[in-house]
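One structure, as structure tokens, below. Some questions next.
Only one protein chain is missing from this complex, and each of the others stays in its spot.
By written order: A, B and C. Residues from 1 in each chain.
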Amino acid sequence: MEIDLSPEDFEFRQEVRDFLKENTAKPGADYSQWRLDYFKKAAAKGGWDVPKWPVEFGGPGWSPTQHYIWEQETVTASLPWDMPFGIGMLAPILMNYGSKEQIDRFLPDIRERSVNWCQGYSEPGAGSDLASLKTKAVLSDDGTHYTVTGTKVWTTMAHMADWMFCLTRTDDTGIKQEGITFLLIPMKQDGIEVTPIITLGGAHSVNMVHITDVKVPVENRIGEEGKGWTYAKGLLQHERTGLAGISRSIVALENLKRQAQSVSRGNRTLMDDPAFKSKVAELEIDLLAVEFTELRSLAAAASGDDPGPESSILKLKGTEIQQRIQKLTVEAGGIYSAAWGVPVGHKFARSGMQGYLGGRANTIYGGASEVQKDVIAKNVLGLKRS
Amino acid sequence: MEIDLSPEDFEFRQEVRDFLKENTAKPGADYSQWRLDYFKKAAAKGGWDVPKWPVEFGGPGWSPTQHYIWEQETVTASLPWDMPFGIGMLAPILMNYGSKEQIDRFLPDIRERSVNWCQGYSEPGAGSDLASLKTKAVLSDDGTHYTVTGTKVWTTMAHMADWMFCLTRTDDTGIKQEGITFLLIPMKQDGIEVTPIITLGGAHSVNMVHITDVKVPVENRIGEEGKGWTYAKGLLQHERTGLAGISRSIVALENLKRQAQSVSRGNRTLMDDPAFKSKVAELEIDLLAVEFTELRSLAAAASGDDPGPESSILKLKGTEIQQRIQKLTVEAGGIYSAAWGVPVGHKFARSGMQGYLGGRANTIYGGASEVQKDVIAKNVLGLKRS
Amino acid sequence: MNFDISEEQQLLQQSVERFVNENYDLATRRKLVDSPQGYSDDNWSQMAELGWLALPFDESDGGFGGNQIDTMIVMEQFGRGLVVEPYFANIVLGGGILKRSSNDELKTSLLPGIITGDVRLTLAHAEEQSRFDLDDVVTTAREDGDHYVLNGKKSMVPNAATATHVIVSARTGGGQRDKDGIALLLIDSGDLDGNHFPTVDGGRASELSLDNVRVPAERIIGDFNLLATAAHDAVLALSAEALGCMEVLYKSTVDYTQEREQFDHPLSDFQVVQHRMVDMFMEYEQCKSLLYRATLEAVQDAPTAARTSHALKHLIGKSASFIGENAVQLHGGMGMTEELAIGHYFKRLLVIESQFGNTDYHLTQFAD
Partner (left out) sequence: MNFDISEEQQLLQQSVERFVNENYDLATRRKLVDSPQGYSDDNWSQMAELGWLALPFDESDGGFGGNQIDTMIVMEQFGRGLVVEPYFANIVLGGGILKRSSNDELKTSLLPGIITGDVRLTLAHAEEQSRFDLDDVVTTAREDGDHYVLNGKKSMVPNAATATHVIVSARTGGGQRDKDGIALLLIDSGDLDGNHFPTVDGGRASELSLDNVRVPAERIIGDFNLLATAAHDAVLALSAEALGCMEVLYKSTVDYTQEREQFDHPLSDFQVVQHRMVDMFMEYEQCKSLLYRATLEAVQDAPTAARTSHALKHLIGKSASFIGENAVQLHGGMGMTEELAIGHYFKRLLVIESQFGNTDYHLTQFAD
């Protein structure tokens, strides 16, 4: 048992630090250009633009420890804006189930970040029960294309996307997990209508997408007809683990402490208030624990074992911790947390309330916490329910 | 809306106080004799020995406010030891469903506290699902008696009881709530074997009762054969409300505060410790609220309304509060709470641990908290479960 | 012992309920919230006509002689409707201070206008360093002949942009956290620089600057005790409003989960969802009980009344957070949208949490 980094790991960490320092955006530089340049330079390091991709597709082939180091180092660095939909969600499905032609056609653009993707899974009325989707795809008699009609919802960044990867129903006679087909659909065409959904924090990032009689050539189908659920499902669990955001929470907690120290209470600060201090301490303790839970999970993966039962905890605990940090930030903001859209009083109060409101979604999307517990009860504790 | 007592209520309170003061046990007096005397004197006040009995059976006919006053005044008084089984549980069933002969035969002894009863409801394997009981009662061919065989469990004070009122199964062909028959069985006879169950706190108050081929004359059956569940059920809900013990908790919380003040922390006491103080304060706030929830329920009863939805909360919240007080008492005891059976360190530590351990049952018996929530979901929120 | 409200109070309750039902569907409210002023003059006039603006004042002053129970009734219904008119700032805070003031001249001159809705007050007590402490005041009121000269900044003043007058707490003497030396002064809005902005619940607030504002000495309304009494009333009124919000939230959740299917069952079929809603219901009922208790104690001027009000705001804060967060959670994605009402109730509760002391603050006040 040991958690020390090896000399090679230390060397790697230094290399990461140097790289990140060199490639920070210069003040005044053109953001979009810098962004594309950054990914080119990262690619030149040997796959640092796609850390999680397998080596055969250009990934760096890092050890779990190296991944951990990368995550720790990048969480405080100002990396360019990146969306997970192409890189993290579609790419693995393409690699595993796409044809050679599809891989050649789509993967390079994904890697260059020159094409934006969105994920067309959720539907109104389906919620965490994704498989009950109803968007219909009907194969033409000549077998050349599908005609797709239906509605997707909570589609993040649909209004910025060039393409959608989309689960559709091609058969509704059997059990609902069967008869789902995985299609790739261009967004900029007639029959696709994107309606913004404004969420509690006032932000627009999710959308409703109405799809009406859109023709999709069969070469845009991934794998076999009716097998789409199988392709998507594995990634979902993977996505969930990624949502724990533990490194980000460590940074967020340090910010919270600094913010609370900036709030004066008599001669002292809010961080000296026993009740507030206790809540921060309890949060930090849970974070110290869950950080090691993540390491245990990484170590298990490194030794080739299945991720242990501990990995199932990560999304649940991770998102709960995010929300607690957000809530304490609002509490630290005090009277100023009520102000909306203007900077008033404590500097952090404005983004604090936005973060708290937006963060309520963390325990809903990617499988609501209640559903996660059902999954753990079944898969980890081995319980059934009648 | 008002909570003031009327001049008559004030007068009544004074009368209660005077009575309780006059009838406190004198030091050195014979306890058993004093106990019986106390109930005689209370009877002479016009039913003060049976406050909850209806007037036609000798009860005092108090208003809800008077009941509330009685409860408040008696919780700190040293009343004689009294068990609820005869007075509070069997008596109402006798009054409602017993024959004239049965009432005349059993009620006077119950009122005088000269005969002890125990309640034979729970069975091994039934838990909160009381109606699934299996103790068998077979009617003789000549219709003169039942032969009873089965096992009762968690039978409080069975080892001190003269009689048991007992739910038995006379028919197992229909739904389980039917076919249950209510019998009265003398305890001191062959075929009844009482085995102590020692609980966590080391106490012996509950028992296992094995009943083997015990003959019970039909005149010991309450009401009709097969209707026993109906008779028992109404009382169960009533019993649950009574388990909230809110007045007792108010006294217990005051004790806890005094105890914590006796624990020194440097130059101050444990009650000055911010974390401990907060927990006590939160408890007190919940108690202030639930006390008014009980008053609202009493007031609704006084105006002849059904007890409102608020009354369903009482057992759940009341027992939770009891357990929190017990837990904080153990916490106050600190290192000394571990000592067992000897007075060491803080005086309250010994009974504190016993109380905590014994108190874990409060959320189990009389319908476990989980079952209570099912009941509220169904009866108050109107939810069904498939 | 009697928890029924009087017949008169029942009529009041029905009247506010009707007003809310007729004027406060979500779309109409959104328009009000998005308007520059943030509320409706018509609604305000209607409230005046219905006599609600006169509710707490003595009959001899042209009012209805209502007490905290009457205010509770109005505020609870306002909570159920998410009413945005400045009743709290004007009548509960401003009116409450004025009605208790010993400055009879001010009272006589202002009350008729308050009752018609033409005079609109608000209270500016908070400052950046004060957080929730009423006695932490650094704004100064320097005596200068028969005037006071005020300097300082006041924070998060509710509805100041539409107020005709602002009651300001300022220090005439004493140290930063002394209760002595705090005065309440009535200032014409025109004498103040204001930065006006919306709040997250669709309300309005302002940061106010006082830069050598001269106020005649006869504009002193009261001292710290009057401020503390106003805060006590504020806690009761906000708690009643919060109770109204919580009722809507828990009941909508019970309704929504019965309609919404997931995994081939209504959400409400799941035992975990049921028990969560039972917990929400129980929290709501406990808050209701404590609101009654605190309000009755205030009406009866019980010695424990102030302490119970701290208990109340603490419990309301804790329960509002539990009920609000779980209402959002159980509504799933829909709970996250501006489209459904529940998000708006949730946000109103968040603002109430920050008004006149949050959950932790009142626990400390209660425990000390």
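Here is the rule we use: contacts are C-beta pairs under 8 Å (C-beta built on N, C-alpha and C of every residue); 3 or more make two chains touch, one makes a residue touch a chain.
Given the structure is predicted, the values throughout are model-derived calculations rather than measurements.
Q: Specify the shown partners of the omitted chain in the complete complex.
A: Per the contact definition above, the missing chain touches A, B, C.
Q: Touching the left-out chain: which of A:112, A:162 or A:286?
A: With A:112, A:162 or A:286 as choices, the missing chain is touched by A:286.
Q: One chain is left out of this view; which of B:263, B:280, B:300 or B:325 touches it in the full complex?
A: Result: among the candidates, B:263 touches the missing chain.
Q: Could you pull out which residues of subunit B are in touch with the chain that's been left out?
A: Residues of subunit B in touch with the missing chain: 122, 125-129, 132, 153-154, 197-200, 202, 263-266, 270, 273, 275-276, 327, 330-331, 333-342, 344-345, 353, 356-357, 360-361, 363-365, 368-370, 373.
Q: Footprint of the hidden chain on subunit A, which residues?
A: 1-5, 64-65, 68, 277-278, 280-282, 284-286, 288-293, 295-296, 298-300, 302-303, 309-310, 313, 316-317, 370, 373-374, 376-377, 380-386
Q: By the contact criterion defined above, which parts of subunit C meet the unshown chain? Give residue numbers in ascending order.
A: So the residues of subunit C touching the missing chain come out as 270-272, 275.
The definition used in the following text is that only the chains that are shown with their structure count from here on.
Q: So which chain is the furthest away from subunit B, centre to centre on CA atoms?
A: A
Q: Starting from the mean Cα coordinates of subunit B and subunit C, work out the distance between those two points in Å.
A: The answer is 43 Å.
Q: In angstrom, rounded to a whole number, how far apart do the mean CA points of subunit A and subunit C lie?
A: Whole-Å distance between the two chain centres: 40.
Q: Averaging only over C-alpha atoms, locate the centres of subunit A and subunit B and give their separation in whole Å.
A: Going by mean C-alpha positions, subunit A sits 54 Å from subunit B.
Q: Give me the residues of subunit B that touch two or more other chains.
A: 278
Q: Tell me, which residues of subunit C touch at least two other chains?
A: 363-364
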